[in-house]
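Single-structure report; data block below.
Certain chains of the assembly are absent from this excerpt, and the rest are unmoved.
By written order: A and B. Residues from 1 in each chain.
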């Protein structure tokens, strides 16, 4: 029976998926070389390369904050700027991590409807002053799916990458929920990575069903030169690395990643459809992955909280955010939608 | 049957101990608040406070490098120095992590027999110049047990803390193997922490039997002010924190921590005793915890490697290092000792 609870607050409220846990338990056998020289880590790296159908260098990190900050510190020198969407996680939610790891690297926010940067906006930013009184831009970081639950199509992504590259910038993708984007678009993973021209990508594991950890994937192998030392310096080289890496094999060697992501996406659509006709409730952004942003009357929001639901109030970004995860129950979605309808009806 | 293998290379070659794994699996149930607001994390924090019998603030981190660097960055401002033993992990093995996180914080090495700093050496260092042409010392960091397998007694530790505090320095302990020290000394944990005057301590979980993670423990609660933001900025605030914290309950709520540490210590003593009479082989340092440093003839070292054993050649620190862990088999110790004797004989 579905119960009201905190599950919609974030997709990182979910436990490990069974496939990740199983791989973790299997990796717990006998001694193994430390610091990533073990067989599980090699296998997980190979699984990621196979998933992207690309040659790449993979480094496992503990958190998305670490992965993003290390990527940006690699792409930009301390005195350079990184362009991002004004809703980007990296500029708001990471306490200045890129600036710490990157020695002062700054993020420059760009506007864009529904969380997406468009070509014209990027072109305008690239045409601006870049002298020593302004700092020059060295990289573009994009979130896929965006912070507002929309996705960049392979074509849109490739267009932005080409424009950035043409101005000498590198491109990083924060793919905390990349599995959701791939599942939603029905494309090959490589279409959202190397084929689009992405140089470095943070592949989110936690929100996809792992317990801990993300993977930093370099498609431009030269950028990875020296990164092993940076990884260590930043406190991200885990001694028993196999316990960070092995769960990836559970996700990627079969279709668990897609199944879980597709399920979360379907739950989000189900929620969006269920509240579509509710008076006073409106979708703030198209639902293209596993997030639903709803403009809710204050009384409805308060009523949901009172009934035990948890979600993020994000007035600056259009409304309340509900996230679905691999473990979201359809019955819980229906119960939530019914509560919204009931509260909206007054 | 015991087999020759890599297990003596480091105590981080060992898998998770059963108690840690069991707690991890039990934590994998349903949604839970993210970023450490879950019940498992609160319980693990309480277990650490209870273990130290002290009021303290606990932050879980992914690696010892991160824990040590964050601690030193909290104790010293960017232009200040931290005193350490010349064999300290923080100065050699962490790629400059304290300098990165601490904005230029430097480590000043002090000599000392068998890995220990003694009072006279510390007093001499504290009497040195501290003007702007030298940088002043703000903290002392001690490794317990030391990098060379010896321990500081509670009295020695308290003496160093008092001396440091008397000069306005704070004290950090890198307790990557603190369980081994407590088990070896037979003292209360608090005798190596708050009772001795330690301000901040990195409590090693991985080497004690966890899969991932260490705990940073502030006994001086004022030092923890603002640390939550630093923790996040450094990429150490894990979203599904329960999977980093829960295993600590398995170690600490019973006596698993002591049983495992005592076992590793006993294996080290067993090895030391077994090679005591071997011609040409000598203990480089007293065996006081779970490490054995042996001066070995080159042919013996090469012979061991050829037979499949792995260990660290550390000529600067007196010889080859063999580490025992919670999973070391006594039969493997005996087999290793027999191989050493056989090779030394000719």
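The rule is short, and it goes like this: a contact is a pair of C-beta atoms (placed from the backbone, for glycine too) under 8 Å apart; a residue touches a chain by one contact, two chains touch by 3 or more.
Because the structure is predicted, anything quoted here is derived from the model rather than measured.
Counting every copy of the one repeated chain, the full complex in this structure comes to 4, with 2 of them shown.
Basically, only the chains that are shown with their structure count from here on.
Its C-alpha atoms fitted onto chain B, chain A is found rotated by 180°, rounded in steps of 5. For the pair chain A and chain B, the distance between mean C-alpha positions equals 34 Å.
For chain B in complex with chain A, the touching residues are 5-7, 9-10, 12-16, 21, 24-25, 27-34, 61-67, 69-70, 94-97, 100-101, 206-207, 211-212, 229-230, 232-240, 243-244, 325, 327.
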